[in-house]
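The structure's right below; bear with me while I get my questions together.
Note that one protein chain is taken out, while the other chains of the complex remain in position.
Each chain carries a letter (A, B and C) given by its place in the written order, and its residues are counted from 1.
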Amino acid sequence: MHHMREMIATHPSVQGNTNDVLISCIEECYSCAQTCISCADACLAEEMVEQLRQCIRLNLDCADLCLAAGSVGTRRTGSNEEIIAATMRACAAACQACAEECERHASKHEHCRICAEHCRRCAKACNEAADSVRNPVAA
Amino acid sequence: MHHMREMIATHPSVQGNTNDVLISCIEECYSCAQTCISCADACLAEEMVEQLRQCIRLNLDCADLCLAAGSVGTRRTGSNEEIIAATMRACAAACQACAEECERHASKHEHCRICAEHCRRCAKACNEAADSVRNPVAA
Amino acid sequence: MHHMREMIATHPSVQGNTNDVLISCIEECYSCAQTCISCADACLAEEMVEQLRQCIRLNLDCADLCLAAGSVGTRRTGSNEEIIAATMRACAAACQACAEECERHASKHEHCRICAEHCRRCAKACNEAADSVRNPVAA
Partner (left out) sequence: MHHMREMIATHPSVQGNTNDVLISCIEECYSCAQTCISCADACLAEEMVEQLRQCIRLNLDCADLCLAAGSVGTRRTGSNEEIIAATMRACAAACQACAEECERHASKHEHCRICAEHCRRCAKACNEAADSVRNPVAA
(Lines give C-alpha, C1' and ligand atoms only; values in the text may rest on other atoms or scores of the structure.)
Protein backbone atom coordinates (compact mmCIF):
# COMPACT_ATOMS: atom_id res chain seq x y z
CA MET A 1 0.00 0.00 0.00
CA HIS A 2 1.90 3.03 1.34
CA HIS A 3 3.52 3.20 -2.06
CA MET A 4 3.34 6.96 -2.62
CA ARG A 5 4.39 7.68 0.98
CA GLU A 6 7.54 5.63 0.36
CA MET A 7 8.37 7.56 -2.83
CA ILE A 8 7.57 11.06 -1.58
CA ALA A 9 9.59 10.48 1.61
CA THR A 10 12.72 10.23 -0.59
CA HIS A 11 12.19 13.70 -2.14
CA PRO A 12 15.11 16.03 -1.26
CA SER A 13 12.75 18.79 -0.01
CA VAL A 14 10.70 16.37 2.09
CA GLN A 15 13.34 14.17 3.72
CA GLY A 16 10.91 11.90 5.48
CA ASN A 17 8.81 14.80 6.75
CA THR A 18 5.64 13.95 4.80
CA ASN A 19 2.21 15.62 4.92
CA ASP A 20 0.26 12.43 5.56
CA VAL A 21 -3.12 14.00 4.86
CA LEU A 22 -1.94 15.05 1.42
CA ILE A 23 -0.35 11.67 0.71
CA SER A 24 -3.53 9.79 1.65
CA CYS A 25 -5.35 12.11 -0.72
CA ILE A 26 -2.95 11.34 -3.58
CA GLU A 27 -3.38 7.61 -3.05
CA GLU A 28 -7.18 7.98 -3.02
CA CYS A 29 -7.08 10.13 -6.18
CA TYR A 30 -5.09 7.63 -8.24
CA SER A 31 -7.16 4.73 -6.96
CA CYS A 32 -10.43 6.56 -7.63
CA ALA A 33 -9.32 7.48 -11.16
CA GLN A 34 -8.75 3.80 -11.96
CA THR A 35 -12.11 2.82 -10.48
CA CYS A 36 -13.93 5.52 -12.47
CA ILE A 37 -12.28 4.52 -15.77
CA SER A 38 -13.32 0.94 -15.07
CA CYS A 39 -16.87 1.90 -13.99
CA ALA A 40 -17.38 4.02 -17.13
CA ASP A 41 -16.39 1.03 -19.24
CA ALA A 42 -18.57 -1.43 -17.30
CA CYS A 43 -21.56 0.96 -17.54
CA LEU A 44 -20.99 1.21 -21.30
CA ALA A 45 -21.33 -2.57 -21.62
CA GLU A 46 -24.56 -2.78 -19.57
CA GLU A 47 -27.77 -3.64 -21.41
CA MET A 48 -29.41 -0.52 -20.00
CA VAL A 49 -26.61 1.79 -21.11
CA GLU A 50 -29.07 4.55 -22.08
CA GLN A 51 -29.89 4.92 -18.36
CA LEU A 52 -26.20 5.24 -17.50
CA ARG A 53 -25.21 8.17 -19.74
CA GLN A 54 -24.90 10.66 -16.88
CA CYS A 55 -23.01 8.06 -14.83
CA ILE A 56 -20.48 7.43 -17.62
CA ARG A 57 -20.00 11.12 -18.19
CA LEU A 58 -19.41 11.83 -14.49
CA ASN A 59 -17.09 8.80 -14.26
CA LEU A 60 -14.96 10.27 -17.06
CA ASP A 61 -14.93 13.77 -15.55
CA CYS A 62 -14.03 12.33 -12.17
CA ALA A 63 -11.21 10.22 -13.62
CA ASP A 64 -9.73 13.24 -15.43
CA LEU A 65 -9.78 15.35 -12.27
CA CYS A 66 -8.49 12.55 -10.03
CA LEU A 67 -5.48 11.97 -12.30
CA ALA A 68 -4.72 15.70 -12.43
CA ALA A 69 -5.15 16.00 -8.65
CA GLY A 70 -2.92 12.98 -8.03
CA SER A 71 -0.13 14.44 -10.16
CA VAL A 72 -0.41 18.02 -8.89
CA GLY A 73 -0.53 16.76 -5.29
CA THR A 74 2.54 14.57 -5.81
CA ARG A 75 4.93 17.38 -6.76
CA ARG A 76 6.94 18.64 -3.79
CA THR A 77 9.49 20.78 -5.66
CA GLY A 78 9.00 24.50 -5.06
CA SER A 79 5.57 25.50 -3.83
CA ASN A 80 2.08 25.54 -5.10
CA GLU A 81 -0.39 25.58 -2.20
CA GLU A 82 -3.10 27.64 -3.84
CA ILE A 83 -3.18 25.44 -6.93
CA ILE A 84 -3.25 22.27 -4.83
CA ALA A 85 -6.15 23.57 -2.76
CA ALA A 86 -8.20 24.65 -5.81
CA THR A 87 -7.46 21.35 -7.58
CA MET A 88 -8.48 19.27 -4.58
CA ARG A 89 -11.73 21.27 -4.24
CA ALA A 90 -12.55 20.70 -7.93
CA CYS A 91 -11.72 17.02 -7.58
CA ALA A 92 -13.89 16.73 -4.46
CA ALA A 93 -16.82 18.28 -6.39
CA ALA A 94 -16.38 15.74 -9.20
CA CYS A 95 -16.11 12.82 -6.76
CA GLN A 96 -19.20 14.02 -4.88
CA ALA A 97 -21.30 14.27 -8.05
CA CYS A 98 -20.04 10.91 -9.32
CA ALA A 99 -20.76 9.23 -5.97
CA GLU A 100 -24.33 10.54 -5.94
CA GLU A 101 -25.00 9.32 -9.47
CA CYS A 102 -23.33 5.94 -8.92
CA GLU A 103 -25.40 5.39 -5.77
CA ARG A 104 -28.57 5.61 -7.83
CA HIS A 105 -27.39 2.49 -9.73
CA ALA A 106 -25.63 0.72 -6.86
CA SER A 107 -28.37 -1.83 -6.18
CA LYS A 108 -28.33 -2.96 -9.82
CA HIS A 109 -24.64 -2.67 -10.70
CA GLU A 110 -21.90 -3.81 -8.37
CA HIS A 111 -19.33 -1.66 -10.22
CA CYS A 112 -21.42 1.44 -9.42
CA ARG A 113 -21.65 0.41 -5.77
CA ILE A 114 -17.87 0.04 -5.46
CA CYS A 115 -17.27 3.23 -7.43
CA ALA A 116 -19.64 5.26 -5.23
CA GLU A 117 -17.72 4.13 -2.14
CA HIS A 118 -14.35 5.05 -3.67
CA CYS A 119 -15.66 8.45 -4.79
CA ARG A 120 -17.03 9.22 -1.30
CA ARG A 121 -13.70 8.34 0.27
CA CYS A 122 -11.77 10.36 -2.32
CA ALA A 123 -14.01 13.42 -1.91
CA LYS A 124 -13.38 13.36 1.84
CA ALA A 125 -9.61 12.96 1.37
CA CYS A 126 -9.52 15.83 -1.16
CA ASN A 127 -11.36 18.21 1.14
CA GLU A 128 -9.07 17.30 4.04
CA ALA A 129 -6.00 17.81 1.86
CA ALA A 130 -7.28 21.20 0.68
CA ASP A 131 -7.70 22.22 4.33
CA SER A 132 -4.26 20.89 5.26
CA VAL A 133 -2.36 22.85 2.60
CA ARG A 134 -4.29 26.02 3.41
CA ASN A 135 -3.70 25.70 7.16
CA PRO A 136 -0.43 23.79 7.38
CA VAL A 137 -0.23 24.25 11.18
CA ALA A 138 -3.42 22.26 11.58
CA ALA A 139 -2.17 19.49 9.30
CA MET B 1 -8.93 26.72 -36.06
CA HIS B 2 -12.52 26.45 -34.82
CA HIS B 3 -11.92 22.72 -34.60
CA MET B 4 -13.66 22.05 -31.28
CA ARG B 5 -16.56 24.32 -32.19
CA GLU B 6 -17.14 22.20 -35.32
CA MET B 7 -17.14 18.96 -33.29
CA ILE B 8 -19.24 20.15 -30.36
CA ALA B 9 -21.84 21.66 -32.72
CA THR B 10 -22.61 18.10 -33.91
CA HIS B 11 -23.44 16.84 -30.38
CA PRO B 12 -27.09 15.69 -30.20
CA SER B 13 -27.79 17.84 -27.09
CA VAL B 14 -26.15 20.92 -28.59
CA GLN B 15 -27.43 20.95 -32.17
CA GLY B 16 -25.47 23.95 -33.28
CA ASN B 17 -26.40 25.95 -30.17
CA THR B 18 -22.87 26.21 -28.73
CA ASN B 19 -21.67 28.13 -25.65
CA ASP B 20 -18.91 30.04 -27.45
CA VAL B 21 -17.25 31.25 -24.26
CA LEU B 22 -16.86 27.67 -23.07
CA ILE B 23 -15.60 26.46 -26.46
CA SER B 24 -12.96 29.20 -26.63
CA CYS B 25 -11.89 28.11 -23.17
CA ILE B 26 -11.56 24.46 -24.25
CA GLU B 27 -9.43 25.46 -27.23
CA GLU B 28 -7.20 27.60 -25.00
CA CYS B 29 -6.88 24.79 -22.44
CA TYR B 30 -5.69 22.17 -24.93
CA SER B 31 -3.36 24.64 -26.62
CA CYS B 32 -1.94 25.80 -23.27
CA ALA B 33 -1.38 22.19 -22.13
CA GLN B 34 0.74 21.53 -25.21
CA THR B 35 2.72 24.73 -24.71
CA CYS B 36 3.37 23.91 -21.04
CA ILE B 37 4.56 20.36 -21.81
CA SER B 38 6.91 21.81 -24.40
CA CYS B 39 8.11 24.63 -22.11
CA ALA B 40 8.83 22.18 -19.26
CA ASP B 41 10.96 20.14 -21.65
CA ALA B 42 12.78 23.17 -23.08
CA CYS B 43 13.48 24.48 -19.54
CA LEU B 44 14.87 21.06 -18.63
CA ALA B 45 17.40 21.31 -21.45
CA GLU B 46 18.57 24.83 -20.54
CA GLU B 47 22.06 25.23 -19.13
CA MET B 48 20.66 27.06 -16.11
CA VAL B 49 18.10 24.36 -15.34
CA GLU B 50 18.62 24.74 -11.58
CA GLN B 51 17.05 28.22 -11.87
CA LEU B 52 14.04 26.79 -13.69
CA ARG B 53 12.88 24.15 -11.21
CA GLN B 54 9.80 26.10 -10.10
CA CYS B 55 9.02 26.94 -13.72
CA ILE B 56 9.16 23.26 -14.77
CA ARG B 57 7.02 22.21 -11.84
CA LEU B 58 4.36 24.84 -12.55
CA ASN B 59 4.46 23.96 -16.26
CA LEU B 60 3.68 20.34 -15.40
CA ASP B 61 0.91 21.27 -12.95
CA CYS B 62 -0.58 23.66 -15.50
CA ALA B 63 -0.46 21.03 -18.26
CA ASP B 64 -2.22 18.47 -16.06
CA LEU B 65 -4.99 20.90 -15.16
CA CYS B 66 -5.38 22.24 -18.71
CA LEU B 67 -5.84 18.72 -20.09
CA ALA B 68 -8.39 17.85 -17.40
CA ALA B 69 -10.20 21.17 -17.95
CA GLY B 70 -10.25 20.68 -21.72
CA SER B 71 -11.80 17.22 -21.37
CA VAL B 72 -14.30 18.12 -18.64
CA GLY B 73 -15.34 21.24 -20.57
CA THR B 74 -15.82 19.26 -23.79
CA ARG B 75 -18.47 16.89 -22.45
CA ARG B 76 -22.01 18.06 -23.24
CA THR B 77 -23.93 14.90 -22.29
CA GLY B 78 -26.04 15.36 -19.16
CA SER B 79 -24.99 18.23 -16.92
CA ASN B 80 -22.10 19.17 -14.77
CA GLU B 81 -22.01 22.94 -14.28
CA GLU B 82 -20.59 22.97 -10.76
CA ILE B 83 -17.71 20.67 -11.69
CA ILE B 84 -16.93 22.69 -14.82
CA ALA B 85 -16.84 25.93 -12.82
CA ALA B 86 -14.59 24.49 -10.09
CA THR B 87 -12.30 22.91 -12.68
CA MET B 88 -11.96 26.12 -14.68
CA ARG B 89 -11.17 28.08 -11.48
CA ALA B 90 -8.45 25.58 -10.54
CA CYS B 91 -7.06 25.70 -14.07
CA ALA B 92 -7.08 29.51 -14.04
CA ALA B 93 -5.09 29.47 -10.78
CA ALA B 94 -2.49 27.14 -12.30
CA CYS B 95 -2.26 29.23 -15.50
CA GLN B 96 -1.89 32.41 -13.47
CA ALA B 97 0.94 30.98 -11.34
CA CYS B 98 2.68 29.52 -14.38
CA ALA B 99 2.40 32.81 -16.29
CA GLU B 100 3.95 34.74 -13.41
CA GLU B 101 6.88 32.34 -13.12
CA CYS B 102 7.43 32.12 -16.90
CA GLU B 103 7.47 35.92 -17.14
CA ARG B 104 10.46 36.01 -14.79
CA HIS B 105 12.42 34.06 -17.44
CA ALA B 106 10.83 35.55 -20.56
CA SER B 107 13.69 37.86 -21.45
CA LYS B 108 16.18 34.96 -21.41
CA HIS B 109 14.07 32.14 -22.81
CA GLU B 110 11.77 32.58 -25.76
CA HIS B 111 9.81 29.41 -24.78
CA CYS B 112 8.99 31.01 -21.42
CA ARG B 113 7.88 34.22 -23.12
CA ILE B 114 5.48 32.35 -25.42
CA CYS B 115 4.28 30.12 -22.57
CA ALA B 116 3.54 33.11 -20.31
CA GLU B 117 1.37 34.61 -23.04
CA HIS B 118 -0.56 31.37 -23.57
CA CYS B 119 -1.07 30.95 -19.84
CA ARG B 120 -2.38 34.52 -19.44
CA ARG B 121 -4.84 33.97 -22.29
CA CYS B 122 -5.92 30.59 -20.91
CA ALA B 123 -6.43 31.94 -17.36
CA LYS B 124 -8.70 34.66 -18.76
CA ALA B 125 -10.67 32.16 -20.87
CA CYS B 126 -11.09 29.81 -17.90
CA ASN B 127 -12.41 32.54 -15.63
CA GLU B 128 -14.85 33.69 -18.32
CA ALA B 129 -16.01 30.10 -18.87
CA ALA B 130 -16.52 29.58 -15.13
CA ASP B 131 -18.68 32.72 -15.07
CA SER B 132 -20.64 31.63 -18.15
CA VAL B 133 -21.63 28.21 -16.78
CA ARG B 134 -22.59 29.71 -13.42
CA ASN B 135 -24.72 32.46 -15.01
CA PRO B 136 -25.92 30.89 -18.26
CA VAL B 137 -28.29 33.81 -18.98
CA ALA B 138 -25.32 36.13 -19.19
CA ALA B 139 -23.45 33.77 -21.50
CA MET C 1 -1.74 26.84 -36.61
CA HIS C 2 1.96 25.94 -36.51
CA HIS C 3 1.73 26.39 -32.77
CA MET C 4 3.87 23.42 -31.70
CA ARG C 5 6.46 24.17 -34.39
CA GLU C 6 6.87 27.66 -32.91
CA MET C 7 7.37 26.26 -29.39
CA ILE C 8 9.68 23.36 -30.29
CA ALA C 9 11.86 25.62 -32.45
CA THR C 10 12.81 27.50 -29.24
CA HIS C 11 14.13 24.36 -27.48
CA PRO C 12 17.86 24.70 -26.73
CA SER C 13 18.69 21.33 -28.36
CA VAL C 14 16.63 22.10 -31.47
CA GLN C 15 17.52 25.71 -32.23
CA GLY C 16 15.19 26.07 -35.16
CA ASN C 17 16.28 22.76 -36.69
CA THR C 18 12.92 20.99 -36.34
CA ASN C 19 11.87 17.54 -37.55
CA ASP C 20 8.78 18.70 -39.43
CA VAL C 21 7.37 15.20 -39.91
CA LEU C 22 7.43 14.66 -36.16
CA ILE C 23 5.94 18.07 -35.41
CA SER C 24 3.06 17.53 -37.84
CA CYS C 25 2.47 14.23 -36.07
CA ILE C 26 2.34 15.91 -32.65
CA GLU C 27 -0.17 18.48 -33.91
CA GLU C 28 -2.34 15.71 -35.40
CA CYS C 29 -2.14 13.68 -32.17
CA TYR C 30 -3.33 16.48 -29.91
CA SER C 31 -6.04 17.49 -32.36
CA CYS C 32 -7.20 13.87 -32.77
CA ALA C 33 -7.31 13.36 -28.99
CA GLN C 34 -9.68 16.31 -28.64
CA THR C 35 -11.87 15.06 -31.48
CA CYS C 36 -12.06 11.56 -29.99
CA ILE C 37 -13.00 12.85 -26.51
CA SER C 38 -15.73 14.92 -28.13
CA CYS C 39 -16.92 12.06 -30.38
CA ALA C 40 -17.13 9.65 -27.41
CA ASP C 41 -19.31 12.16 -25.60
CA ALA C 42 -21.54 12.87 -28.61
CA CYS C 43 -21.97 9.09 -29.22
CA LEU C 44 -22.94 8.69 -25.56
CA ALA C 45 -25.78 11.19 -26.01
CA GLU C 46 -27.15 9.56 -29.19
CA GLU C 47 -30.49 7.78 -28.97
CA MET C 48 -28.91 4.62 -30.41
CA VAL C 49 -26.06 4.59 -27.90
CA GLU C 50 -26.21 0.80 -27.58
CA GLN C 51 -25.01 0.57 -31.21
CA LEU C 52 -22.11 2.89 -30.44
CA ARG C 53 -20.45 1.04 -27.55
CA GLN C 54 -17.46 -0.12 -29.59
CA CYS C 55 -17.13 3.35 -31.11
CA ILE C 56 -17.07 5.02 -27.67
CA ARG C 57 -14.56 2.54 -26.37
CA LEU C 58 -12.22 3.00 -29.35
CA ASN C 59 -12.63 6.79 -29.11
CA LEU C 60 -11.44 6.66 -25.50
CA ASP C 61 -8.52 4.33 -26.28
CA CYS C 62 -7.53 6.53 -29.21
CA ALA C 63 -7.71 9.70 -27.10
CA ASP C 64 -5.50 8.15 -24.39
CA LEU C 65 -2.87 7.08 -26.91
CA CYS C 66 -2.98 10.35 -28.88
CA LEU C 67 -2.37 12.38 -25.72
CA ALA C 68 0.52 10.13 -24.68
CA ALA C 69 1.96 10.24 -28.21
CA GLY C 70 1.66 14.02 -28.37
CA SER C 71 3.53 14.43 -25.09
CA VAL C 72 6.21 11.81 -25.78
CA GLY C 73 6.77 13.24 -29.27
CA THR C 74 7.07 16.79 -27.93
CA ARG C 75 10.05 16.14 -25.64
CA ARG C 76 13.35 17.02 -27.32
CA THR C 77 15.64 16.82 -24.26
CA GLY C 78 18.01 13.86 -24.38
CA SER C 79 16.96 11.06 -26.71
CA ASN C 80 14.26 8.53 -26.96
CA GLU C 81 13.90 7.35 -30.56
CA GLU C 82 12.85 3.78 -29.84
CA ILE C 83 10.11 4.84 -27.44
CA ILE C 84 8.82 7.48 -29.87
CA ALA C 85 8.66 4.93 -32.70
CA ALA C 86 6.83 2.31 -30.60
CA THR C 87 4.44 4.94 -29.24
CA MET C 88 3.62 6.28 -32.70
CA ARG C 89 2.99 2.73 -33.97
CA ALA C 90 0.62 2.01 -31.07
CA CYS C 91 -1.13 5.33 -31.65
CA ALA C 92 -1.45 4.62 -35.38
CA ALA C 93 -3.08 1.25 -34.57
CA ALA C 94 -5.60 2.94 -32.27
CA CYS C 95 -6.35 5.67 -34.84
CA GLN C 96 -6.79 3.08 -37.57
CA ALA C 97 -9.24 0.99 -35.52
CA CYS C 98 -11.15 4.10 -34.41
CA ALA C 99 -11.38 5.40 -37.99
CA GLU C 100 -12.78 2.08 -39.24
CA GLU C 101 -15.45 1.97 -36.53
CA CYS C 102 -16.37 5.66 -36.90
CA GLU C 103 -16.77 5.21 -40.65
CA ARG C 104 -19.50 2.63 -40.03
CA HIS C 105 -21.54 5.40 -38.37
CA ALA C 106 -20.43 8.33 -40.52
CA SER C 107 -23.57 8.53 -42.63
CA LYS C 108 -25.77 8.79 -39.54
CA HIS C 109 -23.58 10.85 -37.22
CA GLU C 110 -21.64 13.87 -38.41
CA HIS C 111 -19.32 13.66 -35.35
CA CYS C 112 -18.29 10.16 -36.41
CA ARG C 113 -17.66 11.34 -39.98
CA ILE C 114 -15.37 14.14 -38.79
CA CYS C 115 -13.67 11.87 -36.25
CA ALA C 116 -12.98 9.18 -38.86
CA GLU C 117 -11.25 11.76 -41.04
CA HIS C 118 -9.10 13.05 -38.16
CA CYS C 119 -8.15 9.52 -37.15
CA ARG C 120 -7.12 8.60 -40.71
CA ARG C 121 -4.95 11.69 -40.92
CA CYS C 122 -3.42 11.06 -37.50
CA ALA C 123 -2.68 7.39 -38.27
CA LYS C 124 -0.81 8.45 -41.40
CA ALA C 125 1.14 11.15 -39.53
CA CYS C 126 2.07 8.70 -36.76
CA ASN C 127 3.38 6.10 -39.19
CA GLU C 128 5.42 8.74 -41.03
CA ALA C 129 6.83 10.03 -37.73
CA ALA C 130 7.76 6.49 -36.65
CA ASP C 131 9.63 6.06 -39.95
CA SER C 132 11.34 9.44 -39.61
CA VAL C 133 12.79 8.82 -36.14
CA ARG C 134 13.94 5.34 -37.15
CA ASN C 135 15.60 6.59 -40.34
CA PRO C 136 16.58 10.15 -39.55
CA VAL C 137 18.52 10.54 -42.82
CA ALA C 138 15.31 10.07 -44.77
CA ALA C 139 13.41 12.55 -42.60
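Please note the rule applied: a contact is a pair of C-beta atoms (placed from the backbone, for glycine too) under 8 Å apart; a residue touches a chain by one contact, two chains touch by 3 or more.
For clarity, every value in this text was computed on a predicted model and none was experimentally measured.
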- Note on the structure: Checked against the full complex, the residue among C:R5, C:R89 or C:R104 that touches the missing chain is C:R89
- Item | Residue among B:M4, B:L22, B:I56 or B:A69 touching the omitted chain | B:I56
- Query: If you put the missing chain back, which residues of chain B would it touch?
  - Reply: 40-41, 44-45, 47, 49-50, 53, 56-57, 60
- Query: Going by the touch rule given at the top, which residues of chain C touch the chain that is not shown?
  - Reply: 53-54, 56-58, 60-61, 64-65, 67-68, 71-72, 75, 77-80, 82-83, 86-87, 89-90, 93-94, 97
- Message: Could you pull out which residues of chain A are in touch with the chain that's been left out?
- Response: 1, 3-4, 6-8, 10-13, 26, 30-31, 34-35, 37-39, 41-42, 44-47, 67, 70-71, 74-77, 109-111, 114-115
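Keep this in mind: only the chains that are shown with their structure count from here on.
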- Same vs different contact residues, chain A with chain C, by half of numbers used: same
- Task: Would you kindly tell me how far, in whole Å, the mean C-alpha position of chain C lies from that of chain B?
- Result: 20
- Length of the line joining the C-alpha centres of chain A and chain C, rounded to whole Å: 28
- Return the residues of chain A touching two or more other chains; collapse runs of consecutive numbers into ranges. 53, 56-57, 60
